[in-house]
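What you see is the complex with one protein chain gone and the rest in place.
And then subunit A:
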Amino acid sequence: MSLHDSSLKATPTAPTPGGLSVLSRLTDPRVYCALIALSLLVIIPAWSGSTFMVHVFVTICVFGALSTAWNILGGYAGQLSLGHTVFYGLGGYTAALLLTHFGLSPWIGMIAGAALAALVSLGIGYPCFRLRGPFFSLATIAFLEVVRLLSIHFNGVTGGSAGLVVPLQIGWPWMIFRDKINYLYIAFGLLVLSLAVSYAIRHSRLGYSLTAVRERDSAAQAAGININGVKLWAMAISAALTALVGTFHAMYMTFLEPATLFSLATAIEIAMFALIGGLGTVAGPLLGTVLVVPLAELARGWLGASANGLHGFVYGSVLVIITLTLPGGLVGTFGPFVVRLIDRLPGGGRTRADVVAPATKIITGTPGEVVLKAQNLVKRFGGLTATDNVSLTLKRGEILGVIGPNGAGKTTVFAQLSGFLTPNAGTIEILGPDGKWHQPSAPDAFARLGIGRTFQIVQPFGKLSVLENIMIGAFLRHRSVDDARAVALRVARLMGLDDVKDVEAGTLPIGGLKRLEVARTLATEPSILLLDEVMAGQSQSDTLKMVELIRAIRDTGVTVIAIEHNMQAIMSLSDRIVVIDSGKVIAEGKPDAVVRERRVIEAYLGEDFVDAQGL
């Protein structure tokens, strides 16, 4: 029963006050340093009073906001869109056209543009998310080009290449001003909005899910994440924010033409600022913008038209140098160091108070009832029938061992039982928590129904810490970050991973990775646990611990099905054994009966051995 006990023994450090008050948060140096640095973006140009400075800072805020919005898709979700100006242009044109034809305020147009952009982004994202890496980027470029060419072609609507001049009505309702500083306030507001959204996502379940999907989509699915769903969310949010900025920028420039609004070069710049600052970080995109934009704007200011192309050359070169020297970007490389420095300031160095983990889900149902029925599964790969008419039933609370020689098709059966492979024939039915039978179709749906699986070839989220890896699993049943963290801590202690919880998962040795694999799966609080060779690579004493642990898990009501080559362990552990050879079930029964069967010995050791032994 160690599953429950360990959580109670863990003494929470310092009692937690309800919510932190705003005032106490402000005294955290991480918060006040960020606020001071941000406010400089308004204070410096306001204090200098020069129109050129105001223009430079408006540009910084605009590109900072665009890059921050882009980073939600490109950084968190790892989908490098190089056509993001589609949404920027949509925001600009929607507002400008609503203003020109209907006299609607650009503030309304802004909202309309954002909604339209979010909608279009779903249309682009849905088909394109199946493309990998550079092909997703190419597809987004293609969409951008199509939209740009169409907007030139339908010049009756957009004004075509000749462009469209925004009706000049001055004042806040029309977003056009004589005093340029007003533009800065709006741009800054948009920047703060983007940063706030980006920050909120980064520290939410969605943020963790996106990172998981970016790092390893199969493991993310096993943790119950709907990978297309979370990517579409990221895309829609990113597109809507981009469109808001697009509306503002169009009103700022008061002139719209397809070449500027749907510009590939701008789309690339937005992405490159994020990379320079640090992909997937909250502050990175803004930092990249702050460092690179003034450089280019000042060069343009000093050298004038003779420097045509200079800023692009600087951008491109900086980008190449960053990829070669600091692939993590500035924040990725220097961030931890700077944060340590900031924490030394007054009020710094706070530790997160522990939250008591919520109780684990109680598994209800009668022990011994059938919880999973697999009937006549057939899976073919080309000419090979990897699973040949396999039927299995699982009873609640039992431990079923699956054995068989290498290449027998054990893992293929597991992949079908967890939804990662769809059988060519046959059905899999699972008894859901609602007491009804379900036939889920996608791995994440299997996970939500309570199937937890580990991978034979470990699938850690290499760049996340051990604790974060486990949290990804815990998010399946717990929406709040604090709860997920508490559950993950409990599971880490249970699996003997608490002393390495802050280590980057990719650096663990194989034994640790195997335990992490089990930990992440346990954190999803499964009712049926599929373990694929979790004892391989474990030391003798760890194997014993693992056997104890699996028993303890079963005692909480979880049904376990395990593939194992460690015969001693699996024989002592299992209530029932299924033997698979060449894709077929060749024997089934109590462990001691199964090992004596002639066909089983034959499968492992060959006919000759059986004959020689005179069996």
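Observations
The rule is simple: a contact is a pair of C-beta atoms (placed from the backbone, for glycine too) under 8 Å apart; a residue touches a chain by one contact, two chains touch by 3 or more; residues count from 1.
Here is the rule we go by: contacts and distances are computed from a predicted model.
Per the UniProt record, the absent chain's protein name among "Mono/diheme cytochrome c family protein", "Cation acetate symporter", "Zinc-ribbon domain-containing protein" or "Branched-chain amino acid ABC transporter permease" is "Branched-chain amino acid ABC transporter permease".
For the chain missing from the display, the contacting residue among A:Ala118, A:Leu275, A:Leu513 or A:Ile528 is A:Leu275, taking the whole complex into account. Only one residue from A:Phe143, A:Trp233, A:Phe262 or A:Phe475 touches the chain missing from this view: A:Phe143. Touch with the chain that is not drawn comes from one residue among A:Val165, A:Val320 or A:Leu384, which is A:Val320.
Residue-wise, the contact with the chain that is not shown comes from A:Leu310, picked out of A:Leu310, A:Val356, A:Val378 or A:Ala442.
Remark: the residues of subunit A touching the chain excluded from display are 74, 78, 80, 82, 127-128, 130-135, 137-139, 141-143, 145-146, 149-150, 152-153, 264-265, 268, 271-272, 275, 279, 307-313, 315-320, 322-324, 327.
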